[in-house]
Structures are given as C-alpha cells and as structure tokens.
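Note that one protein chain is taken out, while the other chains of the complex remain in position.
Order as written gives the chain letters A and B; numbering starts at 1 within each chain.
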Amino acid sequence: MPFIPHTRADVSEMLASIGVSHVEELFSEIPESIERADLFAIPLGISEMEMLRVLSNRARQDELGPCFIGAGCYDHHIPAAVWDLASRGEFLTPYTPYQAEASQGTLQLLYEFQTMMSSLTGMDVANASVYDGGSGLAEAILMAIRCNRNTKSKRVVICGAVNPFYLRAARTLVGSQGVELVHCEHVGGRHAVGLDDFGEVAAVVVQQPNFFGLLENVDEITDWAASKKALLIAVVNPMTLAVLKPPGDWGEGGADICCGDGQPLGVPMSSGGPSFGFLCTRIKYVRQMPGRIVGRTTDSGGSTGYTLTLQAREQHIRRAKATSNICTNQGLLVTAATIYLSIIGLTGLSNVASASHANTRYVVDKLCASGLVSPTFDGSYFHECAINLHRDAQGVFDELTTKHKILAGFPLGEAFDGLESSLLVCATEKRSQEELDFFCRTLLEVLN
Amino acid sequence: MTNAPSDVKYTNTHEWARIDEDQRVVVGISDYAQNALGDVVYVELPEIGIEVSASQEAGVVESVKAASDIYAPVSGSIVAANEELENAPELLNTDPYGDGWIFVIQPHDTGELNALLDAESYVEFCESEDEGH
Partner (left out) sequence: MKSEATIFERSRTNRAAGAQVPEAGSLADIPSRFLRESAPLLPEVSELQAIRHYTNLSHQNFAIDRNFYPLGSCTMKYNPRGTHRAASQPGFLNRHPLTPVGVSQGTLECLFELQEILTIVTGMDAVSLAPMAGAQGELAGLLMIRAYHQSRGDEDRDEIIVPTAAHGTNPATATMCGYKATEIRVGADGDVDLDHLRQLVGPKTAGIMLTNPSTCAVFERQIVEMSQIVHDAGGLLYYDGANLNAILGKVCPGDMGFDVLHLNLHKTFATPHGGGGPGAGPVAVNGRLVPFLPIPIVGQRNGQFEWFGEEEIPKTIGTLSAFMGNVGILIRALAYSMMLGRNGMNRVADFATLNANYLAMELERAGFKLAYPTRKATHEFLITLDEEAKQFGVRAMDFAKRLLDFDIHAPTTYFPLLVPECFLIEPTETETKEQLDEFVKAMMQIRAEAETDPRMLTEAPHHQFKKRLDEVKAARELDLVWKPDSD
C-alpha cells in the first residue's frame, strides 16, 4: 500500500483497542443519506517507477532550445548547490515555524532574507513572502490604502508600463473592496508625469525597469506622488537592484512600499510558479504589511534566537480584521532565494545584472544593425527591450518556436493594442555567445 | 479576584472611563482585560480630533497572541492620546488605571456614563465571563 506502513497485525490490534471490528465503523457518524464516493473513473495506482516514466515522457516533450522571453519570468543560471540545499528534508518538509524552538533554521534564514531584501530595495523592512509578483502588487495596493491617512480615497494610479499580468491579477484580488485602479496610457513606453489630474489619490504604482525593459524617471515620479500626498509603490526586479538605484533612494523621500517577484533569485521558471512575491516598506508602515515577519530576540537562557513576530496582524489572530487572509506563503522558494543570494553574492549578482544587460544589448544592436528591426521605444533599457519587426510579431514568434525551438521573446500584441509588430526580447547572463548569434541569425533569416 | 477601583465606570467590553476635573472622560482598559491579554506589545492610538460615538472602535491593543479593539465608552471627540504608550506599551500591564490610560474624550453628554457599569457590577460581570469560558 503506497505510503501506508500498517501491517495486518497492526490493523487488528488497533481495531481491537478502539473496540470496533472494521475500519468502516469509524465512519458511522457520516449520515447514510450522503452518497458514498465513486472514484471508478480514476485509474488504479502505479509504482514510482511507472509514474516517473509517464511524467518524464511528458517533461521531455516540453523541452525547447534557448529562451529569449522575459516578461516577468527569467531564465537565469541557478548554482547547483541552491536546490541541493533547499531540497534537504529539513527545509522541504517542515511546517510554518510557529514552534520557534523547533524551527530556528528556517527562522534565521528568513531573518537573513529580510535583511537582503531590505538592503536590495533600500527599504527598512521586508516580509517573509507573499505568493507572487501579481498578488504582491495587490497586497501592496491594499496596504497603501490602509497606510495613507491623508486621504480616504481608494484611487490608485497605475503607470502605463506596469506588468500587465500583475495588473490583471491585482484587479481580481482587490476588485471587491471598492478600489479604483486608474491605468494610465504609456507615452513612448514610459510614464509621462503630470499629464492628467486624477483628483485625490491613495497611491501611485510604477515599475522599474518597466514591463518594456525601459528605465522610468522614477525620481520624478516619486516626487510627483509625494506632492499629491500619495504613497509610491515600486514594482521591481530584485536582480536588477544589484546595480540599479534602490526604491528607498528614489526622488526626495524614496518609495513607500516595494513589491515584486523573486523568481530571478534562484527559482526555476517552472511555468511561472511556484515563485515568490516580496513586500518591503518603511518601518512606520510595518504593522500594515501582510504576511509573516521574523524578529530576532533572545531565549530564556539569554542566547540570540529568532521567532515570528507582529502576528497580531495576521488572520489566525485578527481574523476578520487581519491585514490579509494570507496564511501559507512561498517559504521554500524564499529558502532557495536566500541560499542563491549567499552563493552568488554581491559580485555575482552585480555581474548577473550587468551581463544580462550586455547580452540583451548585444542582441538588440545586432538585430537593429540589419535594418530589418528597430527599437520600438527610445531610451535606456535594462535587460529587456521591445523591438519592432515591422510585421506581425506573433507569426515570426510562432515560426521560430515551431521550426527552430527558440522562444524568441514575448509578442507584445498579446497584451498591448498597437504593438502587434513588437517583440519583447530578453537575453540573460545564461545565454552563450553562440546562442546569441544563433538567435540573431535565425530571426533575421525568418524576417528575410 | 480582579482589581476594579470604584472611582471609575466600566463597559462590558472591559474599558474603564473616569471623569477628570475638566469634565473630560479618560479611557483605559481594565485590570481584568490586561490580565486576559497578557504582555501588551503595541497600542494603536486614535487620532486626535476625530469624533467617536459610544461603542465605536477607537484603538487597538495587541499582545503577542491576541489583538483587541478598544471601544469608546461615550460619544465625543478625541482630545488626547497617551503617546507614552508608543514606547512603553507595558504601562497597560503595570498601571492600567493610572499611567496606562489610553485616550481622552471630550464627551457630548457626560450623562452617557450613567449607562456604564459600576465596580461591583463589573466584577460580577467578569466572574460570569470566567464561568462561561
């Protein structure tokens, strides 16, 4: 019997102890009127070997060549040690560290994670994760509305080039709380400050680098939000913060809340999940931040230790008045990210960032030099860039996928009207020189 | 036996209310309440100037394992809040009826205090709560 250790003798002894003659009697409190389950349509169980044969075949079916899509999920190298360590049973199979004395490993790791994320974003504090970038944005929006005591407005301005997949999820998640999300049009791929009058605004959301890979004038946008007494929510890619200006330093006063997806930090793409979302903020807003938070303290013997803290914000204590309903988070991915950041280190992460930028730039320059392709937008970009193929980008993308097994980028027409001829390309540090050249050559062949 | 001084009035949500010399109402939580909460780690104070009506939420007291709303015992406007509590929330445990006061209401009608419990009735109420548990 898979995963059940009972011998026949065990079962007889246990039934005798309980005083029943058959296991079925233990279910006697289930009313007769409820029909018994019929699982006949589910196949019989198979061994691990057989299961792996079936699923390996399916996995192999989905293997492809090099990936040049980013759009919120990135193909970076993950040091071998990261998942060797994260897959240890001691990290893989514990519950949430509510029993602190039995969970010091996870708790200290989370404290280190909070430290790394706070420093990367230039914020005071970080939580121990939410589900992903999309739900992170939703939580950041709700949090900003709670924090902003200058206004009762629930209007939130979203800059035009915020990740449309995050925005779509956030709309679902905050939709029934009377929040009004005002999505601006981007102007040339960026947010244009001060074009509209939005009235009273609780928060402004800007992404850096934005969905098109472009660098927004975040200092100006931050100051503008502050002048409107709105909180500034920064959506960021933590990998890029090894070299880009952290949200805490934007403008005069810095961002108020920072969120994003931690996938670039040692988490495989895995069809987009599981990854993890993160939230960082100023200390004065910490009690409005949802999700678990670890604090350092001492034990009764005076030794340094760690424990979950500020739990009175959370659903298991505050129930209907909790900051969020979040319970389970993405702990294992945070474990991997913390180990990733430790192994890749300060120099490593900076070089991942600069190499990804340089690789993308190489591809864009080479393609544009052909005259067949041009940048969709002007201005500085980081490690993604929208390129105009001057024809239906979806068709080109499909041809490259089916004929050459190359994922050439994200056809922007899927998410933005008017950008049907543009492809959003990304070449991370993982792409070799051969792959970069092969990509350019093949794309240009298709265009020719 | 809970400590319930007779110079204040009580609510059945465990706040106490005391009229001061300026006919304002000082509010805190009872000894019974602080005991039930355990070590208080944070007090969320109301903003000065806001209007509250009787039984309306006007703050939150947090311990490690619980969070409890503080309700205004009478209607009026908040005229003071005990900022000491921001750095020393433990005052609610050590001196609930003194330095652990939470906020002050300028009441619309001090007569509303008459509807609250006196010390004797409050102690009885607490005892019935304990039995119900």
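Everything that follows uses one rule, which is that a residue touches a chain if its C-beta (ideal position, glycine included) is under 8 Å from a C-beta of that chain, and two chains touch if they have at least 3 such contacts.
The shown structure was predicted, so the numbers you read here are calculated from the model rather than taken from an experiment.
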>> In the whole complex, not just what's shown, which of A:Thr96, A:Gln288 or A:Ser374 touches the removed chain?
In response: A:Thr96
> Of the residues listed, A:Thr151, A:Ser354 or A:Thr442, which one is in contact with the missing chain?
Replying inline: A:Ser354
> In the complete assembly, which of A:Ala234, A:Ile326 or A:Val425 touches the absent chain?
Replying inline: A:Ile326
> Which residue among A:Ser135, A:Asn237 or A:Ser422 touches the omitted chain?
Replying inline: A:Ser135
> Hey, which chain B residues sit against the chain that's not shown?
Replying inline: 39, 41-42, 62, 64-65, 89-90, 133
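Criterion: only the chains that are shown with their structure count from here on.
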> For the complex, which residues does chain B have touching chain A?
Replying inline: 41-42, 44, 47, 62-67, 69
>> Per the contact definition, I'd like the list of chain A residues that touch chain B in the complex.
In response: 149, 287, 311-313, 317-318, 321
